[in-house]
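First, the structure itself, so that you have it in front of you.
Missing here is one protein chain; the remaining ones are kept as they sit in the complex.
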Amino acid sequence: MSDDLELRLLRNATAYARCIDDGRLEEWPGFFTEHCVYRVTTAENYARGYEAGVIWANSRAMLVDRVAALREANIFEPQTYRHLLGMPTVLDAQDDRVHSETPFFVARITGGLRTDLFATGRYVDVHVITPSELKVDERVVVCDSSAFDTLVALPL
Amino acid sequence: MSDDLELRLLRNATAYARCIDDGRLEEWPGFFTEHCVYRVTTAENYARGYEAGVIWANSRAMLVDRVAALREANIFEPQTYRHLLGMPTVLDAQDDRVHSETPFFVARITGGLRTDLFATGRYVDVHVITPSELKVDERVVVCDSSAFDTLVALPL
Partner (left out) sequence: MSDDLELRLLRNATAYARCIDDGRLEEWPGFFTEHCVYRVTTAENYARGYEAGVIWANSRAMLVDRVAALREANIFEPQTYRHLLGMPTVLDAQDDRVHSETPFFVARITGGLRTDLFATGRYVDVHVITPSELKVDERVVVCDSSAFDTLVALPL
């Protein structure tokens, strides 16, 4: 039961990561609810309760806009990501809302050549889960390091 | 059901990685079918449909030969790997043939000292799966970076 929930969350997070790593960015907003919150922040700011983030959106439409902007801008050096995810921890589950946390490593491959460990951290999530659906209603991407590349471009 | 399949694939990939990371290379070909295909290539070449690879084999016997050559050559600097695998995604399952994809990170430890993130990518696999058996019939190791060390020696 709890097992099933963790595995469902892991499968969903795996599909999410695969979507980004494959470069299918247009599919990325589809993992979220319409009125979702998506934030990228640092462990330090998260611990202090700061609401701001390096990236911030409060609707799926904003995520769609972000992808469009990324596609148009296209000024940054070609890069791809590779996510690796840990096992989700279910923190709270009430009705159809599930709070969880999932650790991640993201490697970045720049210019098809150089590989570096770009970011580590955890997703602090609220999912809306029904038997037929599983959507991210809130995802706070809490990065362990505060040293953000000015070129944070692809979603995490 | 699908869960079980993913977990079976993950368990098998974990045993595969452990075999390499433990240095038990002679056991490595045993994970494959007799007429297997094993290739190591780059994301760029894979996307272009190139069949060639940094490493290429179309039978288990060739994998056995490769291990023998590695043991005899022994000219490269001592190195070990540490694989970490993500959750497999089942892409297609018909009869006893299962198509899947599994992300990986591989760290390399050189001379027992220096650790670097050697390769990231994904296994694009076809497994032959029966209740009693699970073998790799095709494994394309798609590395995200094109910067291959000339010393790619251990299997990935």
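So that you can tell them apart, the chains are marked A and B in the order they are listed, and the count of residues begins at 1 in each.
Going forward, a residue touches a chain if its C-beta (ideal position, glycine included) is under 8 Å from a C-beta of that chain, and two chains touch if they have at least 3 such contacts.
All of these numbers come straight from a predicted model, not from anything done at the bench.
Colleague: Mind listing the subunit B residues that contact the chain we can't see here?
Modeller: 4, 7, 10-11, 14-15, 17-18, 21, 80, 82-85, 105, 107, 109, 112-117
Colleague: Over the whole complex, note the residues of subunit A touching the chain we left out.
Modeller: 3, 6, 42-44, 84, 86-87, 89, 101, 103-105, 117, 119-122, 144-147
Quick note on the criterion: only the chains that are shown with their structure count from here on.
Colleague: Give me the superposition rotation angle from subunit A to subunit B, based on Cα atoms, as a multiple of 5 degrees.
Modeller: About 120 degrees of rotation relates the two copies.
Colleague: Based only on mean CA positions, could you tell me how far subunit A sits from subunit B in angstrom?
Modeller: Each chain reduced to its C-alpha mean, subunit A and subunit B end up 27 Å apart.
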